[in-house]
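Complex shown without one protein chain; remaining protein chains in place.
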Amino acid sequence: MDFTFDWSRAARTGLPEAVLCSAKSSTQLAEILAAARARGARLLLTRLEPAAFAALDEPARTGLDYDPLSRTAVLGGEVALSEARIAVVAAGTSDLPVAREAVRTLAFSGQGARLVADVGVAGLWRLMERIEDIRACRVVIAVAGMEGALFSVLGGLVAAPVIAVPTSIGYGVAEGGKAALTSALASCAPGVVAVNIDNGFGAACAALKMLGPAAMGEG
Amino acid sequence: MDFTFDWSRAARTGLPEAVLCSAKSSTQLAEILAAARARGARLLLTRLEPAAFAALDEPARTGLDYDPLSRTAVLGGEVALSEARIAVVAAGTSDLPVAREAVRTLAFSGQGARLVADVGVAGLWRLMERIEDIRACRVVIAVAGMEGALFSVLGGLVAAPVIAVPTSIGYGVAEGGKAALTSALASCAPGVVAVNIDNGFGAACAALKMLGPAAMGEG
Amino acid sequence: MDFTFDWSRAARTGLPEAVLCSAKSSTQLAEILAAARARGARLLLTRLEPAAFAALDEPARTGLDYDPLSRTAVLGGEVALSEARIAVVAAGTSDLPVAREAVRTLAFSGQGARLVADVGVAGLWRLMERIEDIRACRVVIAVAGMEGALFSVLGGLVAAPVIAVPTSIGYGVAEGGKAALTSALASCAPGVVAVNIDNGFGAACAALKMLGPAAMGEG
Amino acid sequence: MDFTFDWSRAARTGLPEAVLCSAKSSTQLAEILAAARARGARLLLTRLEPAAFAALDEPARTGLDYDPLSRTAVLGGEVALSEARIAVVAAGTSDLPVAREAVRTLAFSGQGARLVADVGVAGLWRLMERIEDIRACRVVIAVAGMEGALFSVLGGLVAAPVIAVPTSIGYGVAEGGKAALTSALASCAPGVVAVNIDNGFGAACAALKMLGPAAMGEG
Amino acid sequence: MDFTFDWSRAARTGLPEAVLCSAKSSTQLAEILAAARARGARLLLTRLEPAAFAALDEPARTGLDYDPLSRTAVLGGEVALSEARIAVVAAGTSDLPVAREAVRTLAFSGQGARLVADVGVAGLWRLMERIEDIRACRVVIAVAGMEGALFSVLGGLVAAPVIAVPTSIGYGVAEGGKAALTSALASCAPGVVAVNIDNGFGAACAALKMLGPAAMGEG
Amino acid sequence: MDFTFDWSRAARTGLPEAVLCSAKSSTQLAEILAAARARGARLLLTRLEPAAFAALDEPARTGLDYDPLSRTAVLGGEVALSEARIAVVAAGTSDLPVAREAVRTLAFSGQGARLVADVGVAGLWRLMERIEDIRACRVVIAVAGMEGALFSVLGGLVAAPVIAVPTSIGYGVAEGGKAALTSALASCAPGVVAVNIDNGFGAACAALKMLGPAAMGEG
Amino acid sequence: MDFTFDWSRAARTGLPEAVLCSAKSSTQLAEILAAARARGARLLLTRLEPAAFAALDEPARTGLDYDPLSRTAVLGGEVALSEARIAVVAAGTSDLPVAREAVRTLAFSGQGARLVADVGVAGLWRLMERIEDIRACRVVIAVAGMEGALFSVLGGLVAAPVIAVPTSIGYGVAEGGKAALTSALASCAPGVVAVNIDNGFGAACAALKMLGPAAMGEG
Partner (left out) sequence: MDFTFDWSRAARTGLPEAVLCSAKSSTQLAEILAAARARGARLLLTRLEPAAFAALDEPARTGLDYDPLSRTAVLGGEVALSEARIAVVAAGTSDLPVAREAVRTLAFSGQGARLVADVGVAGLWRLMERIEDIRACRVVIAVAGMEGALFSVLGGLVAAPVIAVPTSIGYGVAEGGKAALTSALASCAPGVVAVNIDNGFGAACAALKMLGPAAMGEG
């Protein structure tokens, strides 16, 4: 194989070096990891299913910090975390894998995050109990599946930008996450923006960009 | 024309005699009205656009109580209203035509209703200010377009059944009302039920059925 | 894990404490069950696949009443059942799992139900033979896949509210249940309301709300 | 213009010479009519809106038998009708334009038809009152919009083939006729076949083919 | 279990007793087969996957004539076949399972069929070589996936009614059979009718109805 | 206004300078035309509705060669046409506006074209009569709406590349051209390529590119 | 009418007071304007079509600064603009109305903006000529219809967050803006976020939130 990694991305856009693993073979992943090691580069791997991680051979796996819940792996070790200026708010327990993908992406870039979970709007008091914690952050990442009502409720309660991450949690009309996605885009609360379904990584990248060059330099 | 009206519907199902006017010609509507007058029957007309009402000839229009906002007309006069046991809750000003179609259908059957408007979740305090009024009712009809987050928030706050009426208010992904409809169906708040987009009439019929035979007998 | 269960839901909305299991890990489910046991709370688990039930460890499974057909489990034992005021009507044998999820949810709350099965409209005489049994109930839950014609036929025959539960039974254009769902929403019989595809639990919750506070208090 | 009419179609397939007018200009229609007159051919025009008919010049309109309800026109005069062996069953008043397109197409080919209207399943007794009339026919064309439950109910009641014509009558999820179409295709009653939405002409053509060569020879 | 089979269907509609197996458990299927044997009824089983057939216990399987290609089984033995008056035309090798489901359904009812395979329109000469064989039949069942162009080409070449059976063969925009289905419904050749995707059984039922009562009496 | 026209496009890609007019105001179009005149550039305008053409003021319209059928206008006069090496094949009369947009775009670049119309596959003999004319060309542009079966039939008959242009002609499932588009993409005849619905201009551009630099130099 | 304006929104979320006019009647708009004047509040009106503006009576229109291109009106006069820290980048001339809605919303809140137009990726040199101007901004709003390739190209070139605003410019598969929207959400360039189709207002609100409280305080 003869691939061309976009090594200048970090310099150009301030974002972490990352590889989407879902449609890549073990051989391809091993080559990418070897190339990163050869350059001494840190690397974030996303959508690396437990079975795919297990299928990597020993040299490829060495030194990878793998988290099965979020299906992410980090090559090159941790960095010190900044104080948390980003809230990651998850509607339900089932949304935690995506929320955690965002948290791990932020940590890869040195950003701490405040995780607020189980605050779905069907029991509004849970969200209200945590709202001041959320308001203290400069960016809010909201993670929700099913009907995604959390996005609008949050959007109306905080001054920070709200990045909606619809998840594929749900069944019937909610299957695949389209219902939550359309709720994010059609939100009656102005200032809510959306990323693709289950895209915790992308939401974290957007949050990093919103914090600005200083924040990204910390990564 | 030689149509067969379902005159026994009221007896069989307890629902009002009603005619959906949108795809019927002036001639067809005039014949239906004449047949109702000949039987001395009261009749509710829905989706009667102002232009279609104006196109009816004088005999057809005589004695019709027409409301352009809800596009409904009543033949046969008003009946006394019961105390309001049904709340009709509308998210925004643009949802009022559909909300009013529900209110007028209930009134046709003798049921008073409590209309609560402009309580969209982007400004949650407005809903919370009115929530006790809503909780006092036995059935709640919730009317909302765009992302329809109101349905889930209400469903989590009240013990009464919540009938969601998605409206076609919105643009882009919300155009036509599909986004609000999927929010109603995918709601994380159990016990929310849905009717078709913009179907204020159907929601009112369902509410009448929920109040039970006594209520319908009052119509 | 550190989740926030909505323990006040029953008090606020009258509905059973329930957990949707489909996207939760064994670990997450075990923690939820332990928390419920610690509070002495009864709990209903839905969409718990046989494999997921089998994957629970012994302490988690102890005392769970599991039903593989409906994929539901009950923690905390049975309660006495009221006389049946709710009919659960299923079009075909394949719709029974969803119908049974509704019956089990009602039973969890102390409500008996009348199950009427195999009354699809292709053989209309079967429904007509049972129609008086159905008419005797105060709420009707109708469960059907494929084209969902049962919803409209029932809606025209009974005075009780009809809650349509479309099922994902079918193939081709009916795959996933969208055909049955649109039939429910577009029904020519006014007063039919719909819940999400395969959502027997939600239909039961709505039925409980329709019976009113007294019924819910019995749960 | 220099078009190539398929004059041999009748000989090859037994179907009437027909022109779909909706996307053709007045000039194009006038040329087609002139060519038919030059050959002494009879011709059926479908989807000829009143405004498009009015826009034809005098020579083009001469001798056209135009029916605004069904938006059809016949060039070349009537033929004697056979006894009715085809039933055209319409669910509601709003479905009559499509039903009438079928009846007019059959008449153009010399086939009488039995029109049965206003027999939607929300008031099932209306259909049952007419069912023997329908059973006496060799082919049934069923015309319905909204949720199209009529197709399955009819399919389970008659031995003749049922050709379902979904109509674009309805709003919300039923808008455009997709809901009725999927009901026809997903019908639990075997032996129901479907044509395109609002395609009364195509249903009549299929019915003619089902009656067989003798019937078509009468056209 | 306590199911209500529609034993009067054959008498009422002339169609074979049949059971759609795809969403039924082994237990349910065994009970249905036992009930049929108890009545001495013949029975056709469709969509019985090889694994589901293998999962039936010995008593349930005894005397079943199972065909894995079409996934059909017959209980009650063969009947003598009439001369073939129905052509079953399949575009490609991959469409044969569905074509064979139609052929087996016809045979169950005593109707012979002429199977014409591998005549996709990309090599039109293959169809033209067989066209006279097809024209000799009174009904044509056309089976095709991908873009389904065969339906229109056949519809323009034969006088018999053409029943289009779209198949789920294809990928990308053709995945699931929607592309072939819309081609059938939108066909420029009048007189083509459609059944659901992969519904060889339904097409055969429609063909039986088209041949009329005499043919069905032979089954 | 201060727009930046891509004047180097012709040099870079060999394609004509063209402006899509549908969403531009009269003022914007007038400024674009003035800029082109100032440079002495030839310009092709597409999707210029008759009303939009009429709304242009006198200076803007001067010297425009406008064709209402194809809704195209040419600024800068005609060029000599090459011998026709491209066939433009239209299924029906209603497809002529799109076919003509392709012919006019080719003519703007100096390429003659052979227009073959009214050869829809429902009457296959019409296409077979013209097939040798089509086979003599180096590129084939096929224009069809409804089910678009023409694309596959042509693709199987000619050695030249076939560029499918689905049109928005049709109703019901064919409305908007999606049915014809999926037929083009799912074609069982390899080597068929597709452009957007109604995009005669794009098909002509692709054909110019296929003829190669020499052809484009003639424009 | 008796509506409840969310007057505390600005304090709570930092966003401008705004009214979406598209589904409101002249009477409703007049009442809203009167209420704002009574409070001395500034107000932004969006989606106010020229015909709707013309339909307002004199008192309602007085003092409104109306811009027909962006269909926005401002009540309460201009405020001084900050230096431009937000770039609004439009792919084509047809995207200018949406781009301008964003610029006007920013101006209402006192934020200057840098408008960069006609930089669609089909002529990449145009974007590259302006890229340094864009890179100098802290937030980028990208406005594009058709296939929306601009979003990914920009996302890969700048360090600032990119808010994608898909527009409804396009036809065929691009009609209504869904193609551009999916391009924004599926972007291979991480850190791109999206708002609803044609939602220039929402993009501006998100940009204001990203600049942070200081910026919003200037509004």
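For clarity, chains are labelled A, B, C, D, E, F and G in written order, and residue numbers in each chain start from 1.
As a convention for this text, a contact is a pair of C-beta atoms (placed from the backbone, for glycine too) under 8 Å apart; a residue touches a chain by one contact, two chains touch by 3 or more.
Quick caveat, the model's predicted, so the values are computed rather than measured.
Asker: Please provide the labels of all shown chains that the missing chain touches.
Answerer: A, E, F, G
Asker: Would you mind spotting which of G:Gly92, G:Gly110 or G:Pro161 touches the chain that isn't drawn?
Answerer: Touching the chain that is not displayed is residue G:Gly92.
Asker: One chain is left out of this view; which of F:Ala60, F:Ile86 or F:Val158 touches it in the full complex?
Answerer: Once the missing chain is taken into account, the touching residue is F:Val158.
Asker: With respect to the chain omitted from the figure, which of F:Leu15, F:Leu56 or F:Leu75 is a touching residue?
Answerer: F:Leu15
Asker: Write the list of chain F residues that the hidden chain touches.
Answerer: 9, 12-15, 18, 138, 155-163, 181, 185-186, 189-197, 201-202, 205-206, 208-210, 212-213, 216
Asker: Touching residues of chain E against the unshown chain: what are they?
Answerer: Output for chain E: 69, 93-94, 117-120, 122-123, 125-126, 169, 171-175.
Asker: Just checking the interface: what residues of chain G touch the absent partner chain?
Answerer: Residues 91-92, 120-124, 146-149, 151-153, 155-157, 170, 172-174, 178-180, 182-190 of chain G touch the chain that is not shown.
Following the convention adopted for this analysis, only the chains that are shown with their structure count from here on.
Asker: At the place where copies chain D and chain F touch, is the share of residue numbers found on both sides over half (same) or under half (different)?
Answerer: Homomeric contact, different residues on each side for the most part.
Asker: Between chain F and chain G, tell me the centre distance in angstrom, where each centre is the average of that chain's C-alpha atoms.
Answerer: Between these chains, centre-to-centre, one finds 35 Å.
Asker: Measuring from the mean C-alpha position of chain C to the mean C-alpha position of chain D, what distance in angstrom results?
Answerer: 43
Asker: Would you mind pulling out the distance in Å between where the CA atoms of chain A average out and where those of chain D do?
Answerer: Each chain's C-alpha centroid was found; their separation is 56 Å.
Asker: Which parts of chain E, given as residue numbers and ranges, touch two or more other chains?
Answerer: Residues 9, 12, 155-157, 178, 181, 185-186, 189-190, 196-197.
Asker: Output every touching chain pair, sorted by label.
Answerer: So the chains that touch one another pair up as A-B, A-C, A-G, B-C, B-D, B-G, C-D, C-E, D-E, D-F, E-F, F-G.
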